[in-house]
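Complex shown without one protein chain; remaining protein chains in place.
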Amino acid sequence: MSSIKIKLKKQDIDKIKEITASFNNEEHELINVLHKCQQHFGYLPAEVQEVISDEMDIPTAKIYGIVTFYSFFTMTPKGKNPISICMGTACYVRGGEKVLDEFKKELGIEAGQTTKDGKFSISSLRCVGACGLAPVVLIGEKTYGRVAPDDVKEILAEYK
Amino acid sequence: MSGYSMHLLVCGGTGCRASHSEEIEFKLRNELEKRNLEDTVKVLSTGCFGFCEKGPIVKVMPDNTFYTGVTPGDAEDIIAEHVVLGRTVSRLIYEDPSSKEKVPDSKKMGFSKKQLRIALRNCGFINPENINEYIAREGYMALGNVITDISPEDATRLVKDSGLRGRGGAGFSTGLKWELTAATPSDEKYVVCNADEGDPGAFMDRSILEGDPHNVLEAMAICGYCIGADKGLIYIRAEYPLAIERLKTAIKQAREYGLLGKNIMGSDFSFDIELKYGAGAFVCGEETALIHSMEGLRGEPSLKPPFPSVKGYNGKPTNVNNVETLANVPIIFLKGADWFSSIGTEKSKGTKVFALAGKINNVGLIEVPMGTTLREVIFEIGGGIKDGKKFKAVQTGGPSGGCLTENHLDTPIDFDNLIEAGSMMGSGGMIVMDEDDCMVSVAKFYLDFTVEESCGKCAPCRIGNKRLYELLDHICSGKGKVEVLDRLRLMSEVIKDTSLCGLGQTSPNPVLSTLDNFYDEYHAHVSDKKCPAGQCKDLMEYFIIEENCVGCTACARVCPVNAITGERKKPHEINQDICIKCGACMEKCKFDAIIIQ
Partner (left out) sequence: MDTIKLTIDNKQLEVEKGTSIYNAAKSIGIDIPVLCYMSMKDLCIENKPAGCRICVVEVEGRRNLAPSCSTDCQDNMVVRTHTPRVLNARKTVLEFILSDHPKDCLVCPKSGHCELQDMAVKMGIRKIPGEEIAEMSTYRLDTSPSIIRDLDKCIMCRRCETMCNEVQTVGALSAVNRGFYAAVAPAFEQNLEHSPCTYCGQCVAVCPTGALTEVDHTPEVMTHLADPKKTVVVQTAPAVRAALGEEFGLEPGTLVTGKMVTALRQLGFDYVFDTDFAADLTIMEEGTELLNRLSAHLKGDKEIRLPILTSCCPGWVNFFETYFPDLKNVPSTSKSPQQMFGAIAKSYFAEKKEIRREDMVVVSIMPCLAKKYECQRDEFSVDGNPDVDLSISTRELAAFIKQANIDFDSLPEGEFDNPLGESTGAGVIFGATGGVIEAAARTAYEMHTGKNLEKVDFEQLRGMDGVREATVDFDGLPINIGIAHGLGNARKLLDDVRSGKSKYHAIEIMACPGGCIGGGGQPQHHGQTEILKARAAAIYTEDKNKKIRKSHENPFIKELYSTYLGEPNSELAHKLLHTKYFDKKKKIIVNQ
């Protein structure tokens, strides 16, 4: 056992403190706190979890246990243009997997990874509820419906 | 809707928004202003119409004209032609896929005819961001009546008498659930709305929250009055930003109108609602897991009893209902228990919302009376199978449900019939599959989902489902022997029998139902090493048809593993031992000389 030292910028620590304080540091608000922190930092690195642990008096192990339980939380930074491919059943039966494969092939990364230049990251998600547009791809806030593997190059070109 | 002679309803659901419906709305207003018509014709953004396949949708009232596949560029024509000249824009009119007839009146469309909208009654009719429109359609009237005129006990009895059953999965009596929570004495109780819709391919809850949020808020307040709770919580997926925004707006408006908060409508009854966010865990649809998640913990289910009605959120009695269940509540109070129980079958009352998707012409959100047959849903409302293919199966109940076949098409849909058929109602996902779908792969798809979503708490679900998935993968890759089919069934039955929560207790259903209904297809995979639907890559072989091959060598050049040989201008050949089945040759061939078998 050794004492743990974490280095974070003051403004980052202050931001986390502000977030936890806005939920009165109440333990049952942990998931809401994590949502807010992820919104702010884009992801939940270990340092952020340590500060939350300190502020809310919850063991870091427990926070990490929660971060790794919920697929919405991530400890790796997403790309500038996060690509989410819907893998809900409706999208699956209409070829969502092939679209995912095409994105992976084009960008040379696996789902859950970010390209080296930090521009793109790929993740699969479960049903955005736009089944009428299946298969659906989200890039950032923008939705692409009825995507075919052939469209992938063209879509990516918009962001290059 | 007074003051205006005409209303243009633009769908503002997630699907249509993704197809630029906001821009359409803007353009329509623009066109009206150009013609100084903004005071006579009103453009409204509504919730989902349900007909997502043909979105974006613009509906013209009062004549019910239903424009489909509208683009921002069509706005000018809609105003110039329809609004000004009274002529419908025929290119935007829905065409019946079988009769090829244009059907301008939404009520006469096959998609609408068999539907009965109770939970969805306001979706697509009102602007969900304006409380006045909800109130104009008798909104908050039920709440007013209940808290002023009816005792909590009588109100609960009314819900019980209506026969309403939970729409989230298991179909437990809603009234009875309220009664149990009411019967547990406590200084603090909670009403929880389960909006953690995680079923892949289901989006009814999202549509209701986006299209008619006040309906759910009102129902929660009524429930609060009945069970003696003054606090409501909505557990909603963080992946539903639009629904979250609309709920926030609705809660704010309801508070301003005194319909939420302290002393509602001047009565002694106080009730307020807060949002809690899910973070992407399907298992949190299970009520004990949901409660743990709201408490800031890992969303692991715990054993029942104790039930949430006794020990729930923060250890207090908690009533958990899903969105669609709640959406039925206010109208039951307005129209009565008898009215509601007159709809549906003997044991399943009212209607059910289904998210119809897959290989079907009319993808969308539909609501039908219980007892409607699968055939009516798929072929009449759904408009039949896409591209004229043959119907093969329909999966209901998502990863917890089963695949039903042609033999079940005339089964009236209700809770009990679906279970008897080897599936379940679930939350209402309905995925249609055609002849091209391999049922072993479909089962594998669902198991993949379960494996990813299992919380890991109990051994059969954590490991057993993984083993089921591996075995299915083994079969799909052509390595399985006939004996594995027995093992598949044995494992499935034990997982069902021993798992801790509903996730594991139902996760083998897709396997068991496909084993029962499509045994031959499994058998073909393991004994003949063939995938009849031609989906399993490892069981396919690429062949060159000699007669079609001109020997252009394009295939040989593109093959990454040099599996194709042949002389120039002579038919080529694929060496099956080398071929990795990437399909590049087939893509490249201009003469249709390469086929898969």
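Labels A and B are assigned to the chains in the order they are written; within every chain, residues are numbered from 1.
One rule holds in what follows: a residue touches a chain if its C-beta (ideal position, glycine included) is under 8 Å from a C-beta of that chain, and two chains touch if they have at least 3 such contacts.
The model shown is predicted, which means the values in this text are computed figures rather than measured ones.
> Which listed residue, A:F69, A:Y92, A:F120 or A:Y144, touches the chain dropped from view?
Checking each option in A:F69, A:Y92, A:F120 or A:Y144, the one touching the absent chain turns out to be A:F69.
> For the chain that's not shown, point to the residue among B:G50, B:G171, B:G350 or B:P460 touching it.
Checking the options B:G50, B:G171, B:G350 or B:P460, the one contacting the hidden chain is B:P460.
> Check each of A:V33, A:V51 or A:I109 against the chain that is not shown and name the one that touches it.
A:V51
> Give the residue, chosen from B:D63, B:E188 or B:E452, that touches the chain omitted from the document.
Among B:D63, B:E188 or B:E452, only B:E452 touches the chain that is not shown.
> Just one of B:T65, B:S400, B:S499 or B:N517 touches the chain that is missing; which is it?
B:S499
> Take the complete complex as the reference. Which residues in chain B touch the chain that isn't displayed?
281, 298, 300, 302-303, 305, 451-460, 462-464, 466-467, 470-471, 474, 487, 490-491, 494, 496-500, 505
> At which residues does chain A meet the chain that is not included here?
Contact residues on chain A toward the absent chain are 1-10, 13, 46, 49-51, 53-54, 59-65, 68-69, 71.
Quick note on the criterion: only the chains that are shown with their structure count from here on.
> Using the average of all C-alpha atoms in each chain as its centre, how far is it in Å between chain A and chain B?
Measuring from centre to centre gives 24 Å for this pair.
> In their shared complex, at which residues does chain A touch chain B?
Of all residues in chain A, those touching chain B are 27-32, 34-35, 65-66, 69-73, 87-94, 125-134, 136, 143-145.
> Which residues of chain B touch chain A in the complex?
So the residues of chain B in touch with chain A come to 14-15, 17-19, 51-55, 197-203, 206-207, 238-240, 276-282, 293-299, 314, 355, 357-359, 363-364, 395, 398, 429, 431, 433, 437, 442, 445-446, 449, 452, 455.
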